[in-house]
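Note that this complex is displayed minus one protein chain, with the remaining chains in position.
== chain A ==
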Amino acid sequence: MAALKDDPVLGIDGRLKEEGLDKAGLVREEACEREMVPPPGNSIHKSGSRPQLDLSKAAIQGNSEERDPTILLPNQSDDISHLALDIGGSLIKLVYFSRHEDRSTNDKRKKTIKEIFGITNGNRRSYPILGGRLHFVKFETSKINDCLDFIYSKQLHHGGLDTHSWNSELLSIDNAVIKATGGGAYKFADLFKERLGVSLDKEDEMDCLVAGANFLLKAIRHEAFTHMEGQKEFVQIDHNDLFPYLLVNVGSGVSMIKVDGDGKFERVSGTNVGGGTYWGLGRLLTKCKSFDELLELSQRGDNRTIDMLVGDIYGGMDYSKIGLSASTIASSFGKAISEKKELEDYRPEDISLSLLRMISYNIGQVSYLNALRFGLKRIFFGGFFIRGHAYTMDTISFAVHFWSKGEAQAMFLRHEGFLGALGAFMSYEKHGLDDLMVHQLVERFPMGAPYTGGKIHGPPLGDLNEKISWMEKFVLKGTEITAPVPMAPAGTTGLGGFEVPSSKGGILRSDASALNVGVLHLVPTLEVFPLLAEAKTYEPNTIDLSDHSELEYWFTVLSEHMPDLVDKAVASEGGTDDAKRRGDAFARAFSAHLARLMEEPAAYGKLGLANLLELREECLREFQFVDAYRSIKQRENEASLAVLPDLLLELDSMNEETRLLTLIEGVLAANIFDWGSRACVDLYHKGTIIEIYRMSRDKMQRPWRVDDFDVFKKRMLGFGDKKSQPHKRALLFVDNSGADVVLGMLPLARELLRRGTEVVLVANSLPALNDVTAMELPEIVAEAAKHCDILRRAAVAGGLLVDAMINTLDGSKENSPAVPLMVVENGCGSPCIDLRQVSSELAAAAKDADLIILEGMGRALHTNYNARFNCDALKLAMVKNQRLAEKLIKGNIYDCVCRYEPAN
């Protein structure tokens, strides 16, 4: 996937207020996409100035007969770099887009692929969307100058020109207009004019709220979640079943909006008892200095000292006749009527909690009654009062649940603070988000995410070095900082949750349960894998990390593996001091991610094992470790390629039936070479690749733990006299470099080719562990082809090889053109694969495929083990993890899985 190859972006901008940090008490951290060095071997464009971008795009679009080529013309592109603001009473929310063009490489392989799959023949959808990133940032309104500085430093008001080019004449854009909403859009209009020379174009608040909510609910898979008794559960909402819903925005007051569709909504109700009431009354009663302080207080409160409970009235007994338990609040603040106590005699904590419960409960009740009135099943709550605060959400949920007798559900939004700003962003005539589909968005949580909550202040960090320093500062700060997350989690780039009270520095976790908001990567080229049988209900992850022990296990695995990974990563960059520093920073950042997730598994959205593994790869890339296993992969490829000819000879001496079994055994045996598996890494110290491979294959004793080989064989070879029709095209999802691909999958591919089946090798777009990448495969195939005629002719046919000698060598077979062997990238940079988001070339290749083979733990077990396809599917893997073996197949480590599922 193109956009994944972008320079690593530190999408989070965080400014931390931390005692002892820089003189302003702030640490700034910022995305520095432009300064990053493109990883070698990848054809990466710097996201340079716009003219450059637009020219290249225009040419490509012309060739590919896009239906709407103008979309990507230069002037249009200019329109698609935007900033929008929501200036509220306490917070300013920014949403801005940084362009990241779809990399149009001149890669020969890709070109050939396009020709083969007919991508250039107009059967591809056009992309009205530019690839890029949507950033979410918050500032306190009282610190509006920080916000202005931030905008200025990133030149967001001028369309987000990068720092290298904005000092050019391009700066002379006059009368720039920025969309803004919220009350402050009026109040601060002059300030923006004066400081940045831009005019604020005010958008209606409700329009923005609704547009923002609709976008989020449609475009982000797990945007909505329920919150009951401290448990978050993400809810996947079918687009076609979204409307109508009730949107409850809890700001100073509360608005309740019935939403019937895009731009179709009505404010049906509201209440004046809202966040302003909580904060206003709370201030008067507790002398708290900030909203967050008040909220924080509530966490240690006991409202029973101040509320009159049903039990207080009925002498500790429930009033069960009408369904009220003794602990139900009969009268908020009802105990405060006692003459014995004055305001000073009550703990501010208790007051805050009582107030919070009173208001949350009331909002939940009034919302439910309105939902009921219009027959709305779903109620989404948002607004600054919520702020990801667990208790608030629980109380509201409880009220809705209680009054609806479980029939209505309160739901919350991960991006709740940004509805208005997103809506304002979408009010631009050409915001480019209109047709965005769920599968085209990837949310990433850059390194600052676990540290900084929802706050971003200050100019971008200049370079990687500053980023590393930022990480180092955290650790140097000592214990209170290293503790997983030093600050209010949040939202960095937004996200999240709580902003604030940085005044409390390291200690304050306003609320660990607040959610982080990442950077939304818009990748127009991603598509849903067309062969998925039940795309709507497809869940890639086999392992559910909501089970805490499972989570702990994997965290331990990843933590233990880290030193080895860091060593490899540092070595891959030459072991320089710089590489060591980056290695340290990576370790810190990733540990912080793990700690954050351990604390709040839902912090980054729905968490599956695949997400965790991908997070690690992303984190490596952030610190510019583009390929930690590069040299290992190379070495193993070479060693394996050296013994391939012998293996092929051996195979060719067998009859068809034996050969098929040996091939499958070979795939399983070769799958033992996996640097992602701790057990296997230990094994490597005991022998050479070939020794291990042979030993491994010799040990293959059928039946395997999951063994559908006979059914597969029947399909491949037929039964009795009945010969079966070969498959037309097979997609082989390959796993590791070295023996795995060379001695396992390539021979299998060769067998398929020999039987007349086209073979598409599907490999990662970006490196992950020692997985082979689509970039590396052609070379491996070329090398293998030197010793094998079948592979060579297929590779030529598939455009992987340009063989000048082909005609002379194969003159006799001219009339029967070979079936092609091709390579496509899968769109991922992870050891696992989420088939909802694959590259467009894979999607195109899948069109004619009638067999897919998933190989390896990451792609066949951790993910997709339960996936169903519209074609024959073979899942092959050796289980190199005892726990997984027990859990998934009730077996043991090194057991094998050969699962064959014919198309229905």
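Quick note on the criterion: a contact is a pair of C-beta atoms (placed from the backbone, for glycine too) under 8 Å apart; a residue touches a chain by one contact, two chains touch by 3 or more; residues count from 1.
Note that contacts and distances are computed from a predicted model.
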Item checked: Hidden subunit of the complex - UniProt protein name among "Rabphilin-3A-like isoform X2", "SERTA domain-containing protein", "ubiquitinyl hydrolase 1" or "pantothenate kinase" -> "pantothenate kinase"
Item checked: Per the touch definition above, residue among A:N214, A:S332, A:Q440 or A:S737 touching the missing chain -> A:S332
Note to self: Tell me which of A:Y361, A:F398 or A:Y894 is the one touching the absent chain.
What the structure shows: A:Y361
Notebook entry, point to check: Of the residues A:D307, A:E443 or A:E758, which one touches the chain left out of the display?
Noted result: A:D307
Check: In terms of residues, what is the contact footprint of the unshown chain on chain A?
Finding: 89, 183, 186, 204, 206, 251-253, 255, 267, 269, 271-277, 279-281, 283-285, 287, 289, 291, 306-308, 312-315, 317, 319, 321-323, 328-339, 342-343, 346, 351, 358, 361-362, 365-366, 369-370, 372-373, 403
